[in-house]
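What you see is the complex with one protein chain gone and the rest in place.
On to chain A.
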Amino acid sequence: MNSIVILNTLVIIGILISAFLTVKFDNLLSSIIALSITGSFVALEFMLLHAPDVAIAEAAVGAVLSPVIFIITLKKVKEGKEE
């Protein structure tokens, strides 16, 4: 089998596992981290499929920006619960 095909398959398996863990985790912070890992794997897959333009956007937004916004929101929501 072609090595590119094996690499693609591994990355897709990584996407599936991390996306499954995102839904499955009970702790919301762990879920956000798994979502960030999903974004990184999706960016890697875009890179393998020769779409570097989309890969940069996905790496910046999916792996950095949205998890940070989610973590800030989660912290704010938890503080509201404690009061």
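Definition applied: a contact is a pair of C-beta atoms (placed from the backbone, for glycine too) under 8 Å apart; a residue touches a chain by one contact, two chains touch by 3 or more; residues count from 1.
Keep this in mind: contacts and distances are computed from a predicted model.
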Seminar exercise, completed: Answering from "Peptide ABC transporter permease", "Multicomponent Na+:H+ antiporter subunit B", "5'-nucleotidase-like protein" or "Sarcosine oxidase subunit gamma": the UniProt protein name of the missing subunit is "Multicomponent Na+:H+ antiporter subunit B"
Problem set entry | Selected from A:L16, A:L49 or A:V64 as touching the chain missing from the view | A:V64
For this session: Using the touch rule from the top, list residues of chain A that touch the missing partner.
Result: 52-53, 55-57, 60-61, 64-65, 68-69, 71-73, 75-76, 79
